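Excluded from the complex is one protein chain; the other protein chains are retained at their positions.
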Amino acid sequence: MSASKTMYRSDKLLYYSLLPFAAIVIAAFIMLFAILGYVSAPALRKYGISLFTTTKWAPNEANPSKSVYGLLAPLFGTLVSSAIAVLLALPVTVSIVLVIEEYSPERLRELIGSIIEVMAGLPTIVYGLWGLEVLAPFLREHVYSPLHQLLGFIPLFSCKPITGFNLATAGVLLSIMILPYMVAVARDAYRSIPFTYKEAALTIGATRYEYAKIMMGLAKPGIIAAALLGFGRAAGETVAVALVVGNVPLVSGCLFKPAYTISSLIANQFSMAPLYPYMMSVLFTGGLVLLLIGMAANTVAVIMIARARKRLG
Amino acid sequence: MERDAVRTENLNVWIHGKHVLKNINFRAAVSAITVIMGPSGSGKSTLLRSINRLIEIVPGTKVEGKVYIFGRDIYSDDPYRVRRYVTMVSQTPNPFPHMSIYENVAIGPKLHRLVRSKEELDKIVRWALEKAMLWDEVKDRLNDPPTRLSGGQQQRLCLARALALKPRILLLDEPTANIDPVNARKIEEAIKMLVKEEGITVIFVTHTPAQAVRVADFIAFIYNGELVEYGPAREIALNPRHRLTEMYLRGEIG
Partner (left out) sequence: MADPRIIKEKIFLVTIFALTILGILPVFHVLAEVIIKGSEAIAKHGLGILTSTSNGILASLVGSAILSILASLLGIPLAIAAGLFVAEFSDTKLAKITRVVSRSLLEVPTVLLGMLVYIIMVVPMGSFSLLAGAIALALVMLPYVMVHVEQAIESVPPIYREAGYSIGMTRAEVLLGVVAGIARRGIATGVLMGFAKAMGETAPLLFTIGAARTTLPCSHSIPLANVLDPGDAVPLMIFQYAQMPQKMYHDMAWAGSLILVAAFLAVFIAVRLLVKEVKT
């Protein structure tokens, strides 16, 4: 008789009355993949790989079969803006985790924690509006123009920032938006470091800098997980980015050029898509790519976190 | 008619593959206090939890053998039924923190529909609290949360909660291990009275020989998953047959 495997009548009743709800969760997830795949299929069949290697976005009203769609520019914009966001947010994340966990009295820790929670919960559209009206003009005036004048020989800053709506602003805004998620993940990782390691690092007479370096080494998989999850979030963010990225399908090495992201392409083009054959299908292909980016980031992050747990015992 | 309230027959229990109870043939006499005594980790709590099948809520448990309660094999029955007339008080006081003192005692009779009216329920709650020697201390604040009570009072509330079902058998898992000596004595006192006045059968787990001798009518000594010795309390205390029992009573093991 194996007790844990046996369920009695009343247990089964509970199990089977809650089961349909769990089934709905799983069904929703499967349906998401199925629908995205199903609607994407015609575009993938028609355009094949060129969908991801060309930048031209030219719906043709008179002759729909001559419409040309390329997702390379939005894909490029999504990857680059998300990468900028993670690169900017990472040092800040590490600093905040150290300040909260090591160098703050109880009250300050709670205060910073609350502020981070407000940051995480604030509607993304509010960040978007602020990005559009405040951040973009500010960055153009006080950051991009000086950078271009002083460091214009570097390709990244080589173009004139005509407006503030470009890849760089999308990256900066996204870094602010993903920061609280990254802090939450990294903080969990930091807290899971067993006390004995902290003690050991202190007893060898490490300075605070050396101590932090040791701790960050131990929390590394968790920090990487935070970066990955942050990247996934940034890639999927839609409306805030759509307001600041400039919405021009360009692939350029200069950060001050307007750009597009997959999600902002979807947000802007979706309402027109039913009018053009294949456009809807192309947009769903973009959505499928976003989903795969998000799932990949999530899966690797989960594996990193599991590995960190195992390593630290 | 069975003389024994509880009888186990070649009871074996494995938890995650570890053999924690080995061929136990245990008995508990009707309307008496049987103490299961042994050092920590000896398997006495597991034995106690085999009697109300609480052992089964721990995943990875395997039970073999028979447990008869008043002659009936409980493992061929619904596990929830046995716990209505074999109730238990745990080691750590665990009154439900989201219910009032009153509700904590009333929940059992209410769920199992032992009462038909509010008056009847009130009567049972009062009876249970009186039997747990707590009534006088809480009668004016029955609607308070139990978290306002001291640890010892909380444990007596748990006793009252277990009594409110009018169980035929009461299981106690080191009920005084985490509370102060004054409250511990009160609980011991309350339990002796219950056996005398209500005829309840009590099985009491403890790891202190002194307490065993103080409360027991019968003592079962468990060591390393085996039932070493069983007999009337006086015999075991004064004249243990087994060397291990003697050493344990002298405080040399455990």
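We just call them A and B in the order they show up, numbering each chain from 1.
What we mean here is this: a contact is a pair of C-beta atoms (placed from the backbone, for glycine too) under 8 Å apart; a residue touches a chain by one contact, two chains touch by 3 or more.
Values in this document were obtained by computation on a predicted structure and should not be read as measured data.
**Student:** Kindly state which of the options A:Leu51, A:Ala85, A:Ala227 or A:Ala297 is in contact with the chain not pictured.
**Tutor:** Candidates A:Leu51, A:Ala85, A:Ala227 or A:Ala297; residue touching the omitted chain: A:Ala297.
**Student:** Which candidate, B:Pro97, B:Gly151, B:Gly199 or B:Gly251, sits in contact with the chain we can't see?
**Tutor:** Checking the options B:Pro97, B:Gly151, B:Gly199 or B:Gly251, the one contacting the hidden chain is B:Pro97.
**Student:** May I ask which residue of B:Ala162, B:Ile236 or B:Leu249 touches the chain that does not appear here?
**Tutor:** Missing-chain contact among the listed residues: B:Ala162.
**Student:** Even though one chain is hidden, which residues of chain A still touch it in the full complex?
**Tutor:** Chain A touches the missing chain through residues 4, 10-11, 13-15, 18-19, 21-22, 24-26, 28-29, 31-32, 35-36, 39, 89, 91-96, 98-99, 103, 112, 114-119, 121-130, 132-134, 176, 179, 207-210, 212, 229, 232-233, 235-239, 242-243, 263, 266-267, 270-271, 283-284, 287, 290-291, 294-295, 297-298, 302.
**Student:** Spell out the interface residues on chain B facing the chain that's missing from view.
**Tutor:** Chain B touches the chain not shown through residues 52, 54, 57, 59, 80-81, 83-84, 87-90, 92, 94-99, 107-108, 111-112, 158, 161-162, 165, 171.
Everything below uses one rule, namely that only the chains that are shown with their structure count from here on.
**Student:** Averaged over CA atoms, how far is the centre of chain A from the centre of chain B? Could you give it in whole Å?
**Tutor:** Using C-alpha averages as centres, the distance is 55 Å.
**Student:** Show me the residue ranges of chain A that touch chain B in the complex, using the header's touch definition.
**Tutor:** Touching chain B: residues 1-4, 6, 8-10 of chain A.
**Student:** Touching chain A in the complex: which residues of chain B?
**Tutor:** 55-56, 58-64, 75, 78-80
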